[in-house]
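A single protein chain has been omitted; all remaining protein chains appear in their positions.
Presenting subunit A:
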Amino acid sequence: MIQFIIRRILQTIPVLIGVSILVFSMMHLVPGDPAQVIAGEGAPQEQIENIRERLGLNDPLPTQYLNYVTSAVQGDLGTSMRSGRDVSAEIGARFWVTVELAIYSTILAVFLGLIAGIISATRKYTAIDTTIMIVALFGLSMPNFWLGLMLIQWFAIGIDLPSWVPFFNNTAWFSPSGWGSFSQIVLPVITLGTGSAAIIARMTRSSMLDVIGSDYIRTARAKGVKEQIVIYRHALKNALIPIVTVVGLQFGGLLGGAVLTESVFAVNGMGKLIIDSIQARDFPVVQGTVLVASLLFILVNLIVDVAYRFLNKRIDLD
C-alpha cells in the first residue's frame, strides 16, 4: 500500500511540471505588458524599463521559468501588483474559506446524492424514482449564479407575499454575503452543493442498479442476508467505486474556487481572488491561485486513487 502511494506520488511529478509551465506561460500569453500595467497609463518609458528589470522580465524565458519554479517551490509566489503583499499571503488568507466551502458543499452533496440515488435505485420505475430523477435533472440544469440569486432573494432578503401564503412569506433567515457564521454559510453551500448532489444522485442510481442486478447480490439474498444489509453493505460497497470518482472530481473542481458562487455571495475565497486579480491584471496572484488550485486537484485525485484501492482490491496501477 505504501509503495503504491509513493509510486502514485511520483507519477504526479510530470503533471506538476506541465502545470507549472502552463501557469508560467500565462503571463506571457495574455495581451498587454505587465510592466506597462504596473507602471500605469502614460508612465515614462524609463520607469517601465525599471520595473522590467526588477521583475526579471528581460531575462530569456527559460531563465525566467527556472527562477519562477525555484522560488515557487520555496513558497515564494511573487508579489501582488495590486496590494504589494506576498502572493502566498494573499492566497493563504483566502485558502481556508474556499476549502471550507468545498468541504461543506461536498458533504451536503454526498449526503443528499447518495440517499436520493439509493432510494431511486431500490424503488426503480416507481413515482418516487421518477420524482427524484426529475428533481435531480433540475438541480443539474440550474446555473449556480441564478440559484444563488434566487436563494438570496427568498431566504436573505425575503419576499412580501400575501399573508395567507404559508412558509415562503418573509423568509429572510440567512445572511446574503460574507463567510464565517452559520447564517452566512448556509446559502452558498446549498448553491454549490445542489449541482453536485444531482450528479451524485444520478451516478448512484445507475451504479446501484447495475450492482443490484448482479449474481453476487442474489448470492447474498440466498444466504439469508437482510435486505437493508444487502443494499447498504453488499451492493453499496461495489456501487461506490464509480461514485467516488465523481465525488473526487466534483470536490477537486470546487477547491479550484467556486468563482460564480463566491462572487454572488461576496465570499472572500480563492474564486473571488482570481476574478478580482484578473480584472486588475494582477498576474502573480492569478498565477499563484491557479497553481494552488491545480495542486489541490492533483492531491484530491491522489486521495481518490488511494480510496479506490480500499474499495476494490483488484485495482493495480501497473
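Couple of notes before you dig in:
In this section, a residue touches a chain if its C-beta (ideal position, glycine included) is under 8 Å from a C-beta of that chain, and two chains touch if they have at least 3 such contacts; residues count from 1.
Operating definition for what follows: contacts and distances are computed from a predicted model.
The UniProt record for the undisplayed chain lists the protein name "Oligopeptide transport ATP-binding protein OppD", from the options "Na+/H+ antiporter subunit D", "Oligopeptide transport ATP-binding protein OppD", "Acyl carrier protein" or "Oxidoreductase". Between the chain not shown and the residues A:Asn58, A:Ser71 or A:Asn312, the one that touches is A:Asn312. Among A:Glu46, A:Asp160 or A:Asp215, only A:Asp215 touches the chain left out of the display.
For the options A:Thr204, A:Asn238 or A:Thr289, the residue in contact with the chain missing from this view is A:Asn238. Against the chain not displayed here, subunit A makes contact via residues 214-216, 218-226, 234, 237-238, 311-314.
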